[in-house]
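In what follows, a structure is listed as structure tokens, so that the remarks can point back to it.
A single protein chain has been removed from this complex, and every other one stays in its place.
The first chain written gets the first letter, and so on, giving A and B; residue counts start at 1 in each chain.
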Amino acid sequence: MSENGLELKNIIIKKHEVELLSIDAHIKRGEILTLMGASGSGKSSLINAIVGLLPKGFSCSGDIIIGGQNISTLSPQQRKVGVLFQEPLLFPHFNVEENIIFALPKKITKKHRHKKALELLGAVNLADCAKSDVAKLSGGQMARVALVRVLASSPRVLLLDEPFSKLDESLRDNVRNLVFETVRKQNLPTLLVTHDKEDAKATGGKVVKL
Amino acid sequence: MLRLIPFLIFLILIGPIFAGLMHMFGPAFSHAPMLGIDKISLNAFFDFFNMPGIFISIWLSFWIGLVTTLISLLLVILFVAGFFGTRIYDVFSSVMRPVVAVPHAAAAFALAFLIMPSGFFIRLVSPELSGFSRPPDWLVTNDPMGFALLFGLVIKEIIFILLVVMVALAQVEKRYFKVAQTLGYGKIWGWLVTVFPKIYKQIRLPILAVIAYSTSVVDVALILGPNSPPTLAIKIIRLMNDADLSMRLVGAAAAVVQLMVTLLALLTWLIGEKIVAHFGKKLALSGFRLQKDFVLKLVGISGVGGAIFLIFLGLGFLAIWSVAGYWAFPDILPQNFSFNNWIKQSPQLIDVAFRAINIAFFASFISVILVLFMLENEYRRQIRLPKFGAVILYMPLMLPQVSFLFGLSILLLWFGIDGTISSVIFVHIIFVLPYVYLLLVDGFHGIDIRLLKVAKTFGKSNWRIFFSIRLPLLLRVILMGFALGFAISIAQYLPTLLIGAGRVPTITTEAVALASGGNRRLIGIYALVQSLIPFIIFALAAIIPALVWRNKEALK
Partner (left out) sequence: MRFFIAPVLAFVIFAASSFNSLAQVQPNPKDWQQVLDEAKGQSVYFNAWGGAPNINAYIAWVGDEVFAQYGVRLEHVKLSNTADAVNRVLAEKAAGRIEGGAIDLIWINGENFASMKRQNLLLEGGWSYDLPNYQLADIENKAVLSYDFTEAVEGLESPWGTAQLSFYYDSAKLAEPPKNLAALEDWIVKNPSQFTYANPSNFIGNTFLKQLAFGLIEDKEALSKPVNQADFDRLSAPVWAWLDKNHKNMWRKGKIFARDTTHLKILLADSEISIAMTFNPGEASSAINEGILPNSVRSFVLDYGSIGNAHFVTIPFNANAKAGAMVVADFLLSPIAQAKKADEKIWGDPSVLAYKKLNLEQRALFDNLEKGAATLSAAELGILINEPNASWSDMFKSEWAKRYGAGG
């Protein structure tokens, strides 16, 4: 874990040879950078590029550096980048606890997984939902589990792809604050992509308009 | 290594077909060293076309193939279009699942026992209503026009096409037809115009398979089809079995002609598609709304419901025959019952049933694995099967079995590997894999790809994701695909008979052999068991996911 956070150097994303967006940024640890733009402006492609899962037809040039290491040539599995999408995308065939356990890195042994998962769930007051069917959770609970899960994988960077837009108005504030608080506490460099001004305001960080 | 799977599949499917066809074309052109004849000529063809009634045989195969498919498709469409989204539709879709399991031969027997002059329907009304004290001298089954055969094929193909349509519908946006209704279109016409064209692309290949099957079917034609002259496929069997061994050349020529007939039928259908699409579009844009579609709905539900009902009824009748003592016309029930036949047959029955189960299990299991790997390969390389790839996949279903199996069996004999269970399993895979693919492909790619993305960000390897995320979510689809493949394998007659060289008796080869003996009680027993085996597998395929996911709301 180095001091340098997430660096985007000369990133140019093209779709079928047409430039979609270009960006140069440096997000320090604990910082949240917001990228604002309308739909189709390529902000999701940036997320895909950082994760390493650009679909066919897209290309990305430039360097992506995390913690001083250039990850541009690594496979998605090796990058240790965490993402929160619009939907919680909890695995329907795992219960809540199993969803968390699945995300835990290999180095945590079988014996400790269960404990660790409960610990993580406890931090967001969901320890007693550990054995629940994920389909039975409320929207807010699902969002919290998704957050816990992505943090369980010990990412070095967190990407947020409009994660609050599908939540009910009433929940949005709570979940937003929880996410941003957690991110600052864990010192994760975070990139938020959104079209919602409220989201940008709540981060208290820099905003870049596309 | 995964990359090799598509090539492996290609080899498995195409290799034997190609080899079989080559060994058919040779003798057809009089190149048959084994019979001491080796002068390339068209003699066999001349002899073939000179056979009495041969053009009738050709015509029979051609029109029955097309008309069966047309009628079945029409009835299914009318039903689905008319009743989609209603309770009746849901009821039918669960009720029809066991019927999918019934092999063609069993369904043919069931129907025969119902409609023949000494069968259930006539007995029902005799002697009171009909005045018959003897069965009427009507030509019902084995009628020379082929209507009984048509009937027997239609009731089974309705079920198959319904299954295929339902699978296709699961992947398609259906709300369009609700929009059409709000625009004043009748339910059926609206559905036809908005939804049907989308699913037709999915179901085209299975439809072509139905045509190919119906032009060249052997076991159903033996049971219900015309005798003199018979359909072309039966003619080929008779030529191949003639004690006069030089008739095999004529048989080979006939097999080549059968291939042409099937291809011609497929071509005719494809041309017909274009014509229907052209005029259909005109009609669709002409303001035609067909709001009064009650009669059509009635036709649809009678057709599909009738097919399901008849098969169940026929099987019930078969069950009664299996335990019947002395049973004279016009009694509806036998005078006495006895389980003697079941008891006497059980050692045999168990032997051939288990052999069939063994073969079906491996054929379907291996096919499922191959298809899963092929689809996983597609996912990882972000490619989809090119159009001609789909054609190759379905090719075993689009060519008449009778045209290449004889040649293939001779080839295997030359290498000394025929007559074993392994070679039968291998040949079954050729016919099972396409159906397994059909059932698996949409479900496989239908999994939310973002779930897999997310798993990658957790650092999980591709194989870990395949086994921990992809496969569990596909449990239901995989089991269904396995069950269908299993049923297809159980029902195989000609491949098991020819490649097994008579040493691999299965429940189906025995049942059809019994048809040559005519013993109804035994036919009842064997046809029932033949239907029961795949039915049980289908039932398991439905129950297992429900059990496994009993606590998971989203997957139940």
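By definition in this document, a contact is a pair of C-beta atoms (placed from the backbone, for glycine too) under 8 Å apart; a residue touches a chain by one contact, two chains touch by 3 or more.
Here the structure is a predicted model, which means the values were calculated and not measured.
Novice: Any idea which chains on screen the missing one touches?
Specialist: For the complete complex, the undisplayed chain touches B.
Novice: Which one, B:Pro6, B:Gly20, B:Gly82 or B:Pro229, makes contact with the chain that was left out?
Specialist: If we include the chain that is not displayed, B:Pro229 is the one touching it.
Novice: Using the definition of touch stated at the top, determine which of B:Phe7, B:Trp414 or B:Trp463 touches the missing chain.
Specialist: B:Trp414
Novice: Would you write out the residues of chain B that touch the absent chain, in ascending order?
Specialist: Touch with the absent chain occurs at residues 33-35, 51-54, 56-57, 117-118, 133-135, 137, 139, 142-144, 226-230, 235, 238, 240-245, 248, 325-329, 336, 338, 341, 344-345, 348, 410, 413-414, 416, 419, 501-503, 505, 510, 512-514, 516-520, 522.
Everything below uses one rule, namely that only the chains that are shown with their structure count from here on.
Novice: Given the complex with chain A, which residues does chain B contribute to the contact?
Specialist: Result: residues 382, 448, 450-451, 453-462, 468-469, 472-473, 549, 551-555 of chain B touch chain A.
Novice: For a test of understanding, state which residues of chain A touch chain B in their complex under the given definition.
Specialist: That would be residues 51-53, 55-56, 76-83, 85, 87, 89, 91-93, 95, 102-103, 105-106, 133-136, 150, 153, 155 of chain A.
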